[in-house]
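Note that one protein chain of the assembly has been removed; the remaining protein chains are unaltered in position.
All chains are identified by letter, namely A and B, in their written order; residue positions are counted from 1 within each chain.
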Amino acid sequence: MPSRRSIAATGVAALIATAIGIALSYAIHWFPVQASTQAKNTDTLYHVLAIASIPIFVLVVTVILFSVWHFRMKPGQELQDGPPIHGNTRLEVLWTAFPAALLLGLVSYSFVVLHDNERKPAGKEIVVEVTGQQFAWTYQYPPSVTGGAPFSSTQLYLPNNESVDFAIRSKDVIHAFWIPAFRLQIDAVPGITTHYRATPDRIGSYPVVCNLLCGVGHSTMRSTVHVVAPARFEAWVRSGGASQSSTG
Amino acid sequence: MRTTLAKLRAPGLYRAGLGFAIGIAFATAITWVVRSSTGHATFHHYLSGDAILTVSLIASPIFFLVGLGGFDYWLYWAAGRPTRPEDHSSHGAHSWKDYFRINTDHKVIGIQYTVTAFFFLLVGGLLAMLMRAQLAQPGAQFVDANTYNGLFSVHASLLIFLFVIPVFAGLANYVLPLMIGAPDMAFPRLNALSYWLLPLAGLMMLSSFLAPGGAFADGWTAYTPLSIDAPIGQDFFSIGVQLAGASSIMTALNFLVTIITMRAPGMSFFRMPLLVWANFATSLLVVIATPFIAASQFFVLLDHALGFNFFNAGKGGDVLMYQHVFWFYSHPAVYIMMLPGFGIISEVIAVKARKPIFGYRMMAFSLLAIVALGFTVWAHHMFTSGMASWIRIPMAITTAIIAVPTGIKIFSWLATLWRGILHLDTPMLFALGFLTTFTLGGISGVMLAMVPFDIHVSASYFIVAHIHYVLFGGSLMTIFAGVYYWFPKMTGRTFDERLGKWHFWTTFVFFNLTFAPMHILGLEGMPRRVATYASKFADLNLFISIASFALGLSTLIFVYNIVTSWRGGPRAAANPWRGLTLEWQVSSPPPIFNFDRVPTVVGGPYEYGVPGAVHGIFAPAPVPATVGGGAPVTTGGGVHAPSE
Partner (left out) sequence: MEAASVAHAVAHEDHHGPPPAHRSSRVEPQLLGMLLFIISEVMVFGAFFTAYFFIRVAQGDPWPAPGTHLPVIPTLFNTMILVSSSITMHWALRGVQTGNYRALKAGILTTFLMGAAFLFIQINEYANIGFAPQDHAQATIFYSLTGLHGCHVFIGLCLLLFVTIRAFRGHYSPENHRGVEIPGIYWHFVDIMWIIVYTTVYVI
């Protein structure tokens, strides 16, 4: 039996490793910039998940390393067996109940985040129709946005701090409309219209990625989203999506 | 002349080749008849290359198998002729040529399976090397985009359908009948047939690179409608999967019947080794789930070849239906690729830690819990698919909960290690490596169950990382552990322990260097299944590619060790690991019929450390049948090992 001291020392080492792991999970630059309110919620969820899972991983590794260190076969033990321990009900209940509770907690929290991300905000909301086609995206701005005739553009402009409801369709095969900076994606499926909602909150240009294998051109089915100040957006819409050259 | 003719008439590879040719002729004839009877105007249309190819893909394997002799017995039966009871002359293999015949010995079949599967691992791995060469730099032109798409599609299909699933079936084929004290599987001829479907399926998938228009290139998931518009190469996948799927279902049937009806006297369900339990659970999954992928590929085939409208949105078809049907199989399939590995790890850890498995019953129940839950989570692959949004809620909950029975297993293994006497040799190192890497892969899986997070990383390199942590860090680690563990039993030789350790450490290190950075790539926004990528991902990708080449090389250590040890390694003892389970109580390799007489099981399989404990004896059972794990009356040398 390993001494209490070595168990305690290992416990401390595990705690330190956990702390380092969690610190790293904050320090490493994991994500692209956050450019929507949804992105902030999702990143927080990610950090919570990291905080919950790092201790579990550290626990598993610690037990393994500790066993390797202390229970390794030593010379003379070649023919010996360990103690015939068949189980321990208390422990087994513990390691069933604790993960179950933890997981239910995490999944509930994730539903809260999901609900927040998909809820229609109180303020104004515009609709942008997105169409995927091998191998390009086009964006239609309906009359509700343009105030006049609808127009379509290969450029995606969005007003800052206003919620957008994307209505996504496909003309041929399935594509996926992914804006990593918003942490959002959904498939563009032939025959149906899919939706997601984003509130951009950071002015800038970010990549739009087709994230579902759609044929030879899949890797190059890219576009850019320009989040601009509402006034600039108005101007762009009034010009019928003309000012395509100047990107913000 | 006469001998050629005789060769062509006797079952074997020659006749199989002839059958193959007849299959093509048959396909040509039948397409000609059908097309002309349905009235095509010009001769040109009567013979269509694509149609002939598609029908040949179905017909030639069947004719090949008939030629090989796979159906001889049933053809006799069908013709009403007297059937010959098995004369067992085909049992055992006396030269390497015997491995190229229909053979009904489960040990020969086990080796056929395992070697074939490892061949496909090397080929599939080689394709991965080509992929990594392409991805080493953004915009690299090592291969074109279409070929690249073909590479990862064939890579994944081979590794899933021709490596992981069959290699587990192969190892179990070898050891499972021995473990339960049976002389063979329940249906030996079916067993032979299910093996021979595999090389056909694998070569079919591989040869799709030669098809006009290139290999199937829609990933191993073959989502519609892309796969419907694809060139003919797609049929190589759809039909290859049918063959591999039929093979899995047949083996699973065989395992279930063998386990239920052929256990040695005294071997109650709760005295079965956990490997047997694991294959029992896996076989249930296969029997219930695999028909779904068969159906999904029938749909694709009908749409692709005959213009049906399952997935034609313009004519009322439903595109998402494919994904539901596909994942209803393919999620359980990931457990089909993991549960047998759990079985192997239980064997290895109990023997190498010299302790009984901690919580044996919970280990068995958790397998069944995973089977049951495994059918309720499929739509977690579809969180971003555009399906009705409420489905995400129950699916996310069940997906998270499935970590509980898996956790029970992990923690029970850890508790088995605790206070044991750990023999840190190669099988054990792989088992411990598995515990770490699989836990990581499982945890990233649980993160994916959290819908908002999955909405960001779905179909990114984060998924690629998860895939390889569970499939390589999980399944493949257990496969290596199992191959090393049973190598002495299967070949009668001892492998080189030093090389084994080298193999472990290089694999473990380069595996993590290759796949861990992929998590970061995914979070940062690099999509999967792309032949080129944004330049900001260049550095990490180069790093990954280099590490992956080293990982590929580490596999060669394994190949070298296995090949040289098999040919010239020192003779292995009957029971080198001092295991209690029955396969270790016979010689290495076991006698042709496994046991001279069926053993009697008198105790649990893992009673290490229990004084005088015995699992099975070869004499009739001692009079008072001892209950549970208690020590039987016969002490010590009750186990009769006809070793030499």
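Going forward, a residue touches a chain if its C-beta (ideal position, glycine included) is under 8 Å from a C-beta of that chain, and two chains touch if they have at least 3 such contacts.
A quick note: this is a predicted structure, and the numbers were derived from the prediction, not measured.
Chemist: Specify the shown partners of the omitted chain in the complete complex.
Modeler: B
Chemist: If the hidden chain were put back, which of B:Pro138, B:Gly213, B:Pro291 or B:Gly552 would touch it?
Modeler: Of these options, the touching residue for the absent chain is B:Pro291.
Chemist: Which listed residue, B:Pro61, B:Gly181, B:Gly569 or B:Pro589, touches the chain dropped from view?
Modeler: In the full complex, the listed residue that touches the missing chain is B:Gly181.
Chemist: Which listed residue (B:Ala93, B:Met131 or B:Met267) would be found touching the missing chain in the intact complex?
Modeler: Residue touching the chain left out of view: B:Met267.
Chemist: Considering the entire assembly, which residues of chain B contact the chain that has been omitted?
Modeler: These residues of chain B touch the chain that is not shown: 6, 77-80, 87-89, 91, 181-184, 186-187, 249, 253-254, 256-257, 260-265, 267, 287-292, 294-296, 299, 302, 306-310, 312, 315-318, 320-321, 324-325, 328, 592-598.
Here is the rule we use: only the chains that are shown with their structure count from here on.
Chemist: Round to the nearest whole Å and give the separation of the Cα centres of chain A and chain B.
Modeler: 31
Chemist: What does chain B use to touch chain A in their complex?
Modeler: Listed in rising order, the residues of chain B that touch chain A are 144-146, 149, 217-219, 223, 225-226, 229, 313-314, 317-320, 353-356, 358-362, 384-386, 389, 392-393, 396-397, 400-401, 403-404, 407-408, 410-412, 414-415, 417-424, 432, 435-436, 439-440, 443, 446-447, 449-453, 455-456, 458-460, 520, 523-525, 527, 529-534, 578, 607-610, 613, 629.
Chemist: Report the residues of chain A in contact with chain B in the complex, numbered from low to high.
Modeler: 1, 28, 30-32, 38, 41-42, 45-46, 49, 53, 56-57, 60-61, 63-64, 67-68, 71-73, 77, 79-88, 91-92, 95-96, 99-100, 103-104, 106-107, 110-111, 113-114, 117-118, 172-174, 176, 178, 180-181, 183-192, 194, 207, 209-220
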